[in-house]
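A single protein chain has been removed from this complex, and every other one stays in its place.
Here the chain labels run A, B and C in written order, and each chain numbers its own residues starting at 1.
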């Protein structure tokens, strides 16, 4: 997809997107917080939204708004068209074989729970094992705990090493003949670790094990080609990829999705309903009960357009440049210790300052207009593994820039100075 | 809540809202469809959205967007404040005793399914009965069928009479000592029938039976006072009350909600998570796993403001006036037969024209810019009760006007003329 | 047979039951529609065409013959005779019958090869797609897909 951003010529003679122009597309980035310009480093919690996404939803509400699928009138047909076009676009974006493999949900959490319940109830029995890694977000841990409690299966955790990585050897060892499901995050939201998803899926598939990828942290950062990855399920949220809240995707291989009973019943997901029993509609509708988040799906579709208008090659280059720059800056701040030093890292840096509570540091950064996340990042067991209760987490996106990182560096230094004075 | 709409003085000396000005607030209403001005009579499927709602969401994305609940930084705190303020406002809007009784979901369907699963699994056992009425939308039927299949309970249906009403005597007879749950719609989306919710709840409560009200069709049309109604659960969707898609509410009495195990696991709903087990957070968070639909909840909050800025007395008066006018017009069209003639009717008129498929009529109305719904309205068993496969359904809201109803009348007449000519 | 016998001329069937070419029939129909300039006349004509669709027996209205993507129900089945495909259809609504009638006019009695290769642009030409909202267009697409699928099967080309 070629870029439609006015391009600059790089030193090597390559054309580069105009990142300043792209950054201008995000209205929320251009404000001051506590008297300072905002520097938003909390992308991993939720991304900021480009005008294009906001406008797409506004346009929908101002001109096409209607309920989908059941209407004969023009508005309803238009709404259905844009809603279903978003499904087709998402399928293409991910390289799915068929658009009926795309189920729209309310977010990653809903997607994973749907699988853990529906697939879990159908396929898990006492003695079976579900494998996750020690890096998981609660969203990919708690649903499996619940599924195991329900079915009598056992949950096993592939341990994390001191660098915050999960070794492929450990995965291989723990994918046993009893394993039915291997569910793992492609990228860790807490540490930024990138797991070798394709390799792991291949290993699991060879042993007949079903795989689910939590791709919540992948979608804004890396292209996904499902035909290469080969996983059975993949889940993500629109709000972490420049799209709106309340919208997510569950991808499943059609033949696998077809084995799933609906978790929710209601409108749109049925074929015939009588008082006695109901029969289910075809995929994908069977798994989408009730009025969907139509505007959310339209926003997701616009977010895909936005990402593709920049192009993956540019995004990858930009983010890796920003990441290296930030790593170098932060590494040189005395008292700062990185939590997790993965060899392959996406745009997330978790750190603590010795003897400083992340909350204090986060608060003093906020006073300087710097937004980052402090706490356990919904990964309490992982924090416990590192013997801490939380970290400060800087997370980057294509809209960040070097100046912000410079300000981050200085702001951390001021904050630490202040705390050190108190601490004496 | 006093009106802030420039008011007209009515003939009785009362001030009335300026309905034309209010109508101008809805951008989607002012367009042409197939060369004619749009007349939107599909409110019961989804409402149109006032500027105020659209702007609230745009504003959120342009200035406050961040993930809620876990952030120390300013944006996240602001997002949390507006999100939680929406909860407080919703609680007040409904007359709930406490804002922790308001659970935000993705819609009515999700709300009812949450109860059917969580409450159902905890309280239903073989031999128990769940009672619903013959008027239910699939969203309040299929989840109970699924719950009964899971638990061995029996689903019973209070029959509908020829006028499309459910008699209180029949309800009373069927609320037996075996009944555990009585789940019913306050207003039927297919026929407009208004059920005596308060009376039914009182009857059920006296017999120790838990009650759930599907209020999807109530929220834009009637004020709700939970302290008067006294139900255990009440469910609705924002998108049917001038709010956005992907957002709903589950209200539950606190002591009852407290008995519910979460259906979905993930972020925000936990207290402590270890690899072995997790403990749940307090209400309402326990039942809100994952990043919520923040912008949707903000839109809902703006929708409440909008409705209250007009005031219930005005809305009730306006809608009953429009309804009477439409009923009279439609009743006088030859070949038209109303499906359902309830004594208490909300702004819904279902009808068929003898020998005419609703789809043909709906299509020919669409050609004239008239949007109404045709089909089974997600109430197949009810349609079967009337021996038909579907109806044409006109549904009204405060933004409709007399001129549109006049056009509807003429358009139906033209369409029927056309069909009659073919039919000869 | 689905067509009233006296309507052969107007439907492009000649004495040998060999129809005119697919493009020619479309030209003819487009010309017919050109005289109609408001939606009422167009729909009246379309529904009138639908009267020619003879319908199917209850037994023929199988799930297999039901076209997905229609809001009204449309059943369609075909039979191959002398390398020509013949269509039989029914619907519960006048408008869907009209749309089927158009398709049948164009494709009935054509060879599978022609059905698969000739473009079908009649809907755009008669302004139907502009008026045809996506749901209805979907139904039309479903019917067309079914006819072409059957043509492909007839050609022995089972690469569906």
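Everything that follows uses one rule, which is that contacts are C-beta pairs under 8 Å (C-beta built on N, C-alpha and C of every residue); 3 or more make two chains touch, one makes a residue touch a chain.
Note that this is a predicted model, so its numbers are computed, not measured.
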* Contact with the hidden chain (one of A:214, A:360 or A:404) -> A:360
* Going by the touch rule given at the top, which residues of chain A touch the chain that is not shown? -> 34, 357, 359-360, 363-364, 366-368, 374-375, 414, 418-419, 421-423
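One rule holds in what follows: only the chains that are shown with their structure count from here on.
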* Chain pair that, of all pairs, has the most C-beta pairs in contact -> A-B
* What is the chain whose Cα centre is as far as it gets from that of chain B? -> C
* To do: Report the inter-chain centroid distance for chain A and chain C in whole angstrom, where each centroid is the mean of the CA atoms.
  => 47
* To do: Averaged over CA atoms, how far is the centre of chain A from the centre of chain B? Could you give it in whole Å?
  => 32
* To do: Scan chain C for residues touching two or more other chains and write them down.
  => 71, 133, 136
* Among the residues of chain B, which are close enough to touch at least two other chains? -> 34, 359, 363, 366, 374-375
